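Pasting in a structure now, in structure tokens, and then I'll have a few things to ask.
All protein chains but one are shown at their positions in the complex.
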Amino acid sequence: MTALPHGTSPAAAATAAAAAAPASTDDDDALLTLDDVVKHFPIRRGVVIKSEVGQVRAVDGVSLTVRRGETLGLVGETGCGKSTLARCMTRLYPLTSGRITFDGRDISRLSPRAMRPYRRQMQMIFQDPYGSLNPHRRIGSIIGDPFAIHGVADGPERKRKVQELMELVGLNPEHFNRFPSDFSGGQRQRIGVARALALRPKLIVCDEPVSALDVSIQAQIINLLQTLQSELGLTYVFIAHDLSVVEHVSDRVAVMYLGKIVEIAERAALYGTPRHPYTAALLSAASVADPDRAAVRQRIVLHGDVPSPIDPPSGCRFHPRCPKAQEICSRVQPDLVPVLADLPTHVTACHFPMADGEKLGTAPVEPADDRPPGTGVW
Amino acid sequence: MPLLEVRDLTVSFHTTDGLVQAVRGVSFDVEKGHTLGVVGESGSGKTVCTQTLIGLTPGADVSGRALFDGQDLLRMSSAELRKVRGARIAAIFQDPLSSLHPLYTVGWQIVEMIRAHRHIARSAARARAIELLDMVGIPQAASRVDDYPHQFSGGMRQRAMIAMALALDPDLIIADEPTTALDATVQAQVIELMMKLQAEFDTALIIITHDMGVIAETADEVMVMYAGKAVEKADRRTLFYFPHHPYTKGLLESIPGSTAAGEKLRPIPGQPPSLISIPTGCAFHPRCQYVMDRCISEVPPLFDIAGGHTSACFLPTQILGLGEDVDRERASAAAVGRAENGAAARLAARATEEIETSGVHLPDAGALAGAGMSDRSRDPGTSQNSPDDAGTQQ
Amino acid sequence: MCGVFILFLVLVAVFADPLSHLIGWGPTQQDRATGTTADGLPVGPGRIHLLGADQLGRDVLVRLIYGARVSLVVGVSAAVAAVLIGVIIGLCAGFLGPAVDSVLARLMDVVLAFPFLLFAIALVTVVGPSEPLEIAVIAFFSWAAVGRIVRGQTLAIREREYVEAARSLGAGNLRIMVVDVLPNLIAPVLVYVTLLIPISIVFEATLSFLGVGIIPPTPSWGNMLDDAQQGGLYQVAWWFLTFPAAALVLTTLAFNLLGDSVRDALDPRTERLFAK
Amino acid sequence: MPLLSRRTGVISTLAILAMIAAACSSSPKSPSVSSSNSGTGTSSVSSAGGGSSGPTSSASSTSSAQSSSLTPEQLANVNASGSPVTGGTLKIVGNADVDHLDTVGGYYTTTYTLERAFTRQLFANPASTDPAKAISVVPDVATDLPTKANGGLSADGKTYTIHLRPDVMWNTSPARPVTAQDFVLGFKRLCNPTQNSVGAPGYYEGVIVGMTEYCDAFAKVKPDVADFKTFMTTHDISGIKAVDNSTIQFTLVNPASDFPNILTLPFGSAAPVEYLNYLPDSAEFRQHTISDGPYYIASYTAGQSYTLKPNPAWKQSSDPIRHQYLSEIDVTLGPDEAAVQQQIAAGTADMEWDTTVPTADVPQLKATKDPRMGIYANYDTNPFEIFNLQSPNNGGALSKAAVRQALEYAVDKTAIGKIYGGPNLNTPLNQVIPPGNVGYKEFNLYQTPNDAGDPAKCKSLLAAAGYPNGLTLKDPYRTSGKHPDVYQSIQADFAKCGVKVEGFPVKASDFYGKYLSDPKAAKQGAWDIAEPGWVPDWYGNNARAVMEPLFDGRHYGPGSTDWGDYNNDTVNKDIDTALTSTDPAEVDKAMHEADMQVMKDAAFIPFQTQSTPLFHSSRVHNAIELPSSINYDITNVWLSGS
Partner (left out) sequence: MLRFLIRRTLTGLLVIWLISVVVFAIFFIAPPNVAFLLLGKFQASNQQLVEQVTAQLGLNKPIPVQYWDFLVRLLHGNLGYSYYSHEAVTTLIGRALPVTASLAIGAAVIWVVSGVLIGVLSATHPRSIRDRLATLFALTGLSFPTFVLGLILLFFLFYKLHLAGIDWFPGSGYIPLTQDPWQWFLHLILPWVTLAVASMAVYVRLARGQMLEVLGDDYIRTARAKGLSETRVTFRHALRAALVPIVTQFGIDVATLLGGAIVTEQVFGLNGLGALSVSSVVNQDEPVIIAIVLLAAVFVVVANILVDILYAVLDPRVRLE
């Protein structure tokens, strides 16, 4: 009842911002700041005039800051809203509400035209190495797209620049005229990386860049991204559902659950001492390629499935599945606040954050009988 | 006698692009109640290998032997095989949504399975279906039995698949990437359930996956496949801690967060080969750091490393495990192996050159070694061979 | 095989004049002395008229040759026109968002709900037949089917990541439509054109057959068949039915085969272009 | 001065668009129609010798051949051998339904075939194998033909007094006699202002005193049953009087020698008072027809079938021309020409309804002398070329007789004949008036070898007329049946003469409405030449049905059938003579004179007169063709066993 419509109350947000990521606009350190970003997809029904009968609350009040030069990892399970959040960050989706500040400027309401200069500075790398490259175009032209769109370079100059980029990401520049189908998944992802790099952006949002790749190839791309970051001073938002990949690449990690961020911390802190029960459960569920560790670790098995974002649970959205849930959890939505006063960079949204070394039992509640999202007509 | 004894299984397909050699002489055993993990990257032939056993690869040229409980599955008539399928060997597939018929209720599909093999009344079969769904943890099974697959969540669908697989108390379950499509938390649930039920019913299990994590948690024995061949077989711990084959080693070192990996991942360079044009000799040789002359011309047999541990690599059998020291051992052994020959040396030189031209800016040469190579395994139909590729792949 | 036939057909159509000169009869030349019997029945295949004559004593072979011209011109131009309109409208409907889409989709619904043959006859009857009108009518009733399919594909392509990628690079709608969406439509469009050509040829022949198509004495295969069935003439003059029918069927078959192989080559997924 | 025409309800074989053909042929004035309709050979035509209205056939005297002998086909076809048998069901099969079942509107030949069985008129054409007799006028309900001699016709030739047979009965229950009042009602109904009265009043307005006024008044009545009934029961036509129950008197505006002919048309049928309860030819009317003929309509499903049963009220003694041999007549509609032919040939049906023998089948049937086929002269001129004399195109070239005369030489009449089945089915014609019509006399002002045209002569004459470079002529043609073939043939002929014909297809309704009968279109040069046709509504004494409508230029205006706006005082004078003279010879002479004049002026290029091939099963006996319906007279047919 006390929760404001879109999650974090202004006061809490201010606290969080002050603590976790010092105020956005005047902080040189912050490249991208999200303030209470909300993205709802309306569900319309109607006979002639369509009225909105509901919303998919894909992103429901997210605030975070991406610092220059860092890699912010964003993890969460299918349908938690992380990809939507990525598209909000890059303004591919119009925001329902909230504010996005990029490099000191509010870009949250810019028109597509006004957005164009900023597009040069923020790029995306997509998940599907097959879907993200137009199969009917030559890769030279795909990688040259940014130049063409922004009228940066023409003719031989563009070709030279494209070939430089190809070399940079480890592609043979002579393959300029080939089609994407001539390349393997890993190589295509390199093409995607080259395209994203073309205009020397400050920020690259990587949406599950390696999840479609085989393990050995995945490692190649991760290494490439890391090398490029250190060479070119890039800032990454790295989205993945694979916790070990995120752990490997990120400086800080944010965990999302059902349209909200439940925890943000430095990598070591998050993986070492998760404070949110969901984070803990997620970490414990991740498979470990080590038989001995796998044998000894204690897995917190969550029951039930992620509820529908159309009608998310009241209070803390995790409460129906949370082993620690109490009465208050179903009523009051917790704010994203530091757990320990002395560690302001570790924030979590939980009424009962986990203490050091605390072990979670199995869930006390019966498995929720929720229908999965995505079956409705929307 | 093992429950399933597969010998020299070879499967190939004729396609318009040429002969696809999906499985090339694979042998393995599955003991009653045991779990065999089959691991490999896409296109390694692991799925074809197991689906051939139960006759799900129509149009394939198959040879070899697959004794199941003393009967050769590969020689059975289709009617005989049908009696085995489902009843004695059940299967679970990767994507539970697409593996369940979207237009029939979950219950109907389980009932159909039961009634295909047992002459029992529809009502009895339905009762059994509810019981099974309940057993795999579907809440309110009695009402959910009439739901359609799309009304189930991903985890529940896979539970339903498991219920269906268990319906007739089979001797063997083949689980093909059973958790790949699931989220981490759900994956954990499903694996837990499978392990629990396997123990309960004493069922033998073949788990096929590309995820070393799943293997680490489930398998008793592990078989690593590459380009249609089993390159290494061992029990679980041996494979993870004392791998012999450079491919197994590469696989383990590629995993972020694995014990083997330090700050930097050590990926295997290059791309898996196309099953239409498999490299000569050891199929892994173009990507292998320790390639020797004979690797190019000679197919390495499965060498016995130690009790039940076999590996198809010419490297000395005593070189096992991960880590800097072992790497050095492998490198020097390889250097000896290619000492007097030019071919491997030239290959090595080429690889270095490739690294230098394409990776100037990048210290990690290994990551880019394969950059110039074109991968045909994904799109055999559209691949265009470039001179470079021919060169690197020989 | 079918390509050879179509090439042959094109050559025949292009060189109709010299060919008819070679054969010795003009397309509208009435051989009253030897082309018909005293009772006015056409004379069958023989030395004078290789494939026989029609009811006015005109040479069936020569008329077939000129008929190929009409069929190809009408078939190809109607198909191309229909595909052009269909692609443009389908592309706009699929890409420019729900408002544009609902208007254009409704438009396609309306066109598709027309009993088109009846309507075509009505229109031609009212306006008066002519070749351009025929092409226009065929194109008008064909574009919507193409438009609907293009719209569907555009809607799918719109969701592809490479379109998102282009947006994230700052590309505008027009650029995305032209650079990213259109090339994906080339393959299906090529297929539609090859499949629409035989449909248009048959449509043309049907209109001519119903007497609302090409104006006599210009020969078209539909006209010839119409002549053949008048008064049951074909029953005593089989060549009069057989040859134009064979030309028509072989041509549509050749185009269908061509379309089929183009589709197999470019677009393995089969999609219905037409109800009929 | 309207006349009427009819449709020969023939539909082409397998006519895709059979209905198009139907529509075209139903276009008002006749014939020009149906593709497979065709003419018989010269022999039969010459034997016809032209009918005439009077007892003496003046026309026959002018015909080139006097012989009344019939061709073998015709004789064989009648199948009159043996004595009549009573009973049996005559199965008639055809394609389409009648235009109107009501005699006020029925205009198709098919309608006449049917109406012959259940309606009766004052006079009629008898069924006869003698063509001259077949178009002669004999009493039907009337007791005698009125003449001055028997007092039926007044001295001034304007008043006809006609006595009715006493024992002609309606099949009402109880049966009651047909009275003079019933005939008066029949004429009143002709004026009804619904569109169901097709062309009918035209033959009576302007001829019978008071008819025009009656029709004008009727036209203002609201078209519903009650108002019609009130009007017809309270208003009378001054020129038609029921003197008593069995005597009717007509007063004419001017003497009209063809008045008895006009009265043979079904429009002049008697109508029982019950008909006042229905709108003319409404669906209810069609279900409630009342018969005074030998058969009545026992059941009728529109567009599908008729069943006719013998009328118990009918007495042979009352009917000099009809018989009641059959126990039932079934009409089944739907099959097309080819199927009809097949069914009759197979013996599963007996007679055609609205179709004829498919043209393509005629040569073979004729070659084998199949006794079931007969070929009958139509006495028509169909098609022909008409010139738009007002056309401003080509510098008004068509207004010059010399130009038209040149073009007379261009047409290959043999070629057009072939389109209609060759000499079996038609005969080249070189004058306006075809055989069987008053004034017919063969002559040829523009002879060409074998009637095949003489392009060279045409060309030279055209050059002499001042058009050495030829002309370009607009030719609207209808798209159904043989019309396109005729147009193409003409186009080829004229091309040889250096004249370019630009044809354009037009709708049936537009052919006359927008072109031929629209003076504005004519003046603007929307057309130059056209190929309509003409089937007279009756034969014999019929100046009113041929020469007057086609060439009397005094009434030129919208809807006129003097399509080309031909106007010649000589011709007009001849027409007046023919319409009023009571001397058949004078009528004949005047018409021939007019014919000569029109041909001299080359206002018209005649092509041919056609014949129709009919077919019946071998069960059918006494199959006598009626020229008015171009079909066998079902009231004279009898069936042999089985």
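Order as written gives the chain letters A, B, C and D; numbering starts at 1 within each chain.
Note that in this section a contact is a pair of C-beta atoms (placed from the backbone, for glycine too) under 8 Å apart; a residue touches a chain by one contact, two chains touch by 3 or more.
Note that the structure is predicted; figures quoted are calculated from it, not measured.
K.L.:
For the chain that's not shown, point to the residue among D:K459, D:K507 or D:H616 touching it.
P.N.:
D:K507
K.L.:
With the missing chain put back, one of D:P455, D:P549 or D:P627 would touch it. Which one?
P.N.:
Only one listed residue reaches the unshown chain, and that is D:P549.
K.L.:
Which listed residue, B:V6, B:L36, B:A91 or B:C288, touches the chain dropped from view?
P.N.:
Checking each option in B:V6, B:L36, B:A91 or B:C288, the one touching the absent chain turns out to be B:A91.
K.L.:
For review purposes, identify every residue of chain D that touches the missing chain, sorted by number.
P.N.:
2-5, 14-20, 22-24, 26-29, 95, 107, 193-196, 198-199, 201-202, 216, 219, 223, 281-283, 302-304, 332-336, 338-339, 342, 346, 507-510, 512-514, 517, 549, 555, 557-561
K.L.:
Just checking the interface: what residues of chain C touch the absent partner chain?
P.N.:
Within chain C, the residues touching the omitted chain are 106, 109-110, 112-119, 121-123, 125-127, 198, 202, 205-206, 209-210, 225, 228-229, 234-235, 238, 241, 245, 248-250, 252-253, 256-257, 260, 269-270, 272, 274-276.
K.L.:
If you put the missing chain back, which residues of chain B would it touch?
P.N.:
51, 54-56, 78, 82-87, 90-91, 93-95, 98-104, 112-113, 116-117, 148, 150, 161, 164
What we mean here is this: only the chains that are shown with their structure count from here on.
K.L.:
More C-beta contacts across C-D or across A-B?
P.N.:
The comparison resolves to A-B.
K.L.:
Cα centroid separation between chain B and chain C, in whole Å?
P.N.:
Using C-alpha averages as centres, the distance is 53 Å.
K.L.:
So, what's the distance in Å between the C-alpha centres of chain B and chain A?
P.N.:
Chain A and chain B have C-alpha centres separated by 31 Å.
K.L.:
Could you say which residues in chain B touch two or more other chains, in rising order?
P.N.:
none
K.L.:
If two chains touch, include that pair; go through all of them.
P.N.:
Applying the touch rule to all chain pairs gives A-B, A-C, C-D.
K.L.:
Help me check something: in the complex, which residues belonging to chain C touch chain D?
P.N.:
So the residues of chain C in touch with chain D come to 28-30, 32, 36-41, 55-56, 125, 128-129, 209-212, 215-217, 226-227, 229-233, 235-237.
K.L.:
Please give the residue numbers of chain B that touch chain A in the complex, ascending.
P.N.:
For this pair, the touching residues of chain B are 41-42, 137, 139-140, 150-156, 183-189, 191-192, 210-217, 236-237, 240-241, 250-259, 261, 264-269, 271-272, 358-364, 367-368, 370-379, 382-384, 386, 388.
K.L.:
Enumerate the contact residues on chain D facing chain C in the complex.
P.N.:
Contacts found on chain D: 12-17, 20, 35-36, 337-338, 358-364, 412, 414-415, 417-424, 452, 479-482, 484-485, 487-489, 491-492, 503-507.
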